[in-house]
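With one protein chain withheld, the remaining protein chains of the complex are depicted in position.
Take a look at chain A:
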Amino acid sequence: MDSVVQLQRQLVDYTASLFHEGFLDEQFNQLQQLQDESNPDFVVEVVSLFFEDSERLLNELAKALDQQSVDFKRIDAHVHQLKGSSSSIGAQRVQKVCIAFRNYCDEQNTEGCLKCLQQVKHEYSLVKTKLETLFKLERQVLAAGGSIPLPI
């Protein structure tokens, strides 16, 4: 029982750190509140969709910025989509970079866009690692016979 409590505490502290460091915002709480016994894997499923879509979009962005003639409208459309999906799962830092990215698209600033692409890849990679760690902790709690503490 002690180990379950310890794992649960670790999970709560880790989750709190993700919010405190700005990786996640309130929208992630909203997702967690949608999860229940009838949809026990909802958050993992949605976040997995986010990972798939984001990786596809990041590849498209890299290709688009590698072209001789850069299509800023197309790049903006991809960033807009990434901004929308990142905000919907609460990936706050990814969303913020997307806002800056779109400004560079408006200015048709290739260098700025390239810089933002690196930043958004970096933030995406960070949040992906953090969320995978979070889900791993959740699995450990469940495997130890505990339950996932509900978000406040």
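Note that contacts are C-beta pairs under 8 Å (C-beta built on N, C-alpha and C of every residue); 3 or more make two chains touch, one makes a residue touch a chain; residues count from 1.
The definition used in the following text is that contacts and distances are computed from a predicted model.
Engineer: When you check the chain that is not on display against UniProt, which of "AP-1 complex subunit gamma", "Dolichol-phosphate mannosyltransferase subunit 3", "Transmembrane channel-like protein" or "Response regulatory domain-containing protein" does it turn out to be?
Structural biologist: Options "AP-1 complex subunit gamma", "Dolichol-phosphate mannosyltransferase subunit 3", "Transmembrane channel-like protein" or "Response regulatory domain-containing protein" considered; the missing chain's recorded name is "Response regulatory domain-containing protein".
Engineer: Among A:23, A:50, A:72 or A:124, which one is in touch with the chain left out?
Structural biologist: Candidates A:23, A:50, A:72 or A:124; residue touching the omitted chain: A:50.
Engineer: Going by the contact rule already stated, which one of A:31, A:65 or A:126 would touch the omitted chain in the full complex?
Structural biologist: Checking the options A:31, A:65 or A:126, the one contacting the hidden chain is A:31.
Engineer: Please identify, in ascending order, the residues of chain A that touch the omitted chain?
Structural biologist: That gives, for chain A, the contact residues 27, 30-31, 34, 36, 39, 42, 45-46, 49-50, 53, 77, 80-81, 83-85, 87-90.
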